[in-house]
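See below for the structure under consideration.
Heads up, one of the protein chains got dropped from this complex, but the rest are sitting where they should.
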Amino acid sequence: MTDCRFTRAASLGEAVDCLQQAGGEAHLLAGGIALGILMNEKLLEPSWLIDLSRLEDLKGIRLNPDGSLRIGAMTTHREIERSAEIAGAYPMLIEMAREIACGRIKNRGTIGGNICLADPQGDPPVAMIALRATLRAVGPSGPRDIAATAFFTDLYTTALTKDELLHEIQVPAQADHTGAAFGKFSARRAMDYSSTVSAAVRLVRDAVSGRISDIGIGIGGAGLIPIWAQATEAALRDNRPDGDALAAMREALMEEIEPIGDDLYSADYKRHVASVILRRTLERAYARAAAVGGADKP
Amino acid sequence: MTIEISLQVNGVSHKFAVSPTETLVDLLRRRLGLTGTNKDCGMGICGACTVMLDGLPVSSCILLASQADGAAVTTIEAIERDGRLSPVQEAFLRHGASQCGYCTPGFIITASALLAENPHPSRDEIVEALKGNLCRCTGYKRIVEAVESVARQGGPT
Partner (left out) sequence: MTTIWKEPDGEKFALGSIEEQAHWQKEYQRILRAVREEADATRPAERIGRDSHTVGMALPRNDALYKVRGKARYAANIPMEGALFCRFARSTEAHARIRGIDISEAKAMPGVRAILTADDIPADQLLIGTLTDDTPVLAKDHVRYSGEPIVAIAAETEEAAEAACLAVEIDYEPLPMILTPEEALAPGAVQLDPDGNVIGDLKLENGDIEAGLRAADVVVEGSFVTEPVDHCFLEPPSGLAFVDPDGVLTVMVCTQYPHYHHKQIARVAGLPMEKVRVVQTVVGGAFGGKMDNTVECAIALLVLKTGRPVRMLYTREEVFTATTKRHAMKIRQKIGATKDGRFTALDVEYLADGGAYRSYSLVVGGRCVIHTGMPYRFPNSRVHYVATFTNYPPSGAMRSFGVVKVAFALESLIDELAGRLGMSPFEIRRINGLVDGDKTSTGQVIHDVGLLKTLEAIEPIYQERRKALAAQPDDGLKRGLGIACLGYGIGYSGIRNPSTARMRVTADGVVTACCGTPDIGTGSDMSLAQIAAQSSGVGLHRVRVVSGDSTKTDDSGPTSASRTTYFSGNAAYICGQDFKRQFEEAVARARGVTAAQVRIEDDRIVIGNERLSFEDACRLISAEIEDICGYGKFDPEIEASILTFKGNPYPTYVYATHLVEVAVDAELGRVDVLRCWAAHDAGTIVNPTGAEGQVDGGVAMGIGQALWEKVERRDGVILNPHYRDYLMAGAKDVPLEIKSIFIQNHDRTGPFGAKGLAEVSLIPIPAAIASALHDAVGIRPKRLPMSTEYLLGLINERARAAAPAAKAAAGDGHD
């Protein structure tokens, strides 16, 4: 067994310094869920653990006066699921948090850790893509903002450099007539991790025409990375979600997802599931947008 | 290297020098002899090793001991009080919610944490709270019924 270094970072700066010194050979300890599993599976033998638990700056949920949301990277899934601020302004995130593993895992697992793992099956990444969140990293040269849509670059790989860490997630204020929803397919009703397919949809419905004026779509479990379904968004934008637009949506989706067949499901089946889950999630988001209207919002 | 940690386990303060990769379940079982916390999958999936960390259920198999520094850990051994079973434990016994028993401590910890937070959960809330603990013997029904019976009485005391 190799010896492992351990640093409990007292400041963001110290954490970044450690990362820099380690030159990519350190692992950040946030909730420690994926880390613990990988270590027990002998897939990971860390040489340096940098513990972020004392960094208050990485914690907390704040709803800004302009309606935007700030979530510290070390915020747990439990905190998100129970946040009154989020429930009021971003109910889709509550829906998403409910889908994550189970209470025991949500009590420790953090949103930042989940996003940085960049698992194609992960729930938060697709939600952040749909919401057009900005992921604020911090590194030796200070903060750097990365769009969620550009954050996931390859399998388990993000746009962060070796000496950067995720500081916070900024979710822009939602326009009037916004509806959002999160949908997930799994074989069982809970705890499925492999072979899930998920869709996060945020849309703005034009109150007069009923057309979708703005839309964000993230698709999980349908490729090497959490997918920003850009062409699918385009197929729906300026349309009502019916008939031809849904057919176009499906066609576009088939073009931009690349599910990988596994022991449970073939790639073709996952394609089918993704299209069904997306359509159902879209319908829910659209119905919500119609229901919230504009006048209800502050 | 080793890290000095201090934590409370079942109300008693301890100091340990742990390796950065030592898990909480190994600390509890090997160093404190608290073997009521059972070990199975090692991946946070089955729930057999569930303990409370500052009142919240966690998987002790994937939690590093260092992450429990400064925290209060409660294991199954401390659920009974003054020589009496807790209401949850007694309900498990009366309802036949424990068969082989390997999953039982994890279920009791999870249910006790739920009831501490929400003394009168609905059936759906109970199932939601227990959904991540695996049991191969009971089919869950009697476990849910046991927790429900406590919820009707008004939570753990």
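A and B label the chains in the order they appear, each numbered from 1.
Basically, a residue touches a chain if its C-beta (ideal position, glycine included) is under 8 Å from a C-beta of that chain, and two chains touch if they have at least 3 such contacts.
None of the values given here were measured: they were computed from a predicted structure.
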{"item": "Touch with the omitted chain, as defined above, among B:43, B:72 or B:116", "value": "B:43"}
{"item": "Absent-chain interface as seen on chain A, which is shown", "value": "1, 185, 187-195, 263-266, 269, 272-273, 276"}
{"item": "Those residues of chain B which, in the complete complex, touch the missing chain", "value": "29, 33-43, 45-46, 48, 75-77, 79-80, 83-85, 89-90, 92-96, 98-105, 108, 123, 127-128, 130-145"}
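The definition used in the following text is that only the chains that are shown with their structure count from here on.
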{"item": "Parts of chain A lying in touch with chain B, wherever the complex brings them together", "value": "3-6, 8, 29, 32-33, 35-37, 39-41, 46, 49, 51, 53, 78, 101-105, 107-108, 189-191"}
{"item": "Chain A contact footprint on chain B (complex, rising order)", "value": "1, 3, 19-21, 23, 42-45, 47, 50, 53, 56-59, 61-64, 66-67, 110, 114, 128-129, 131-133"}
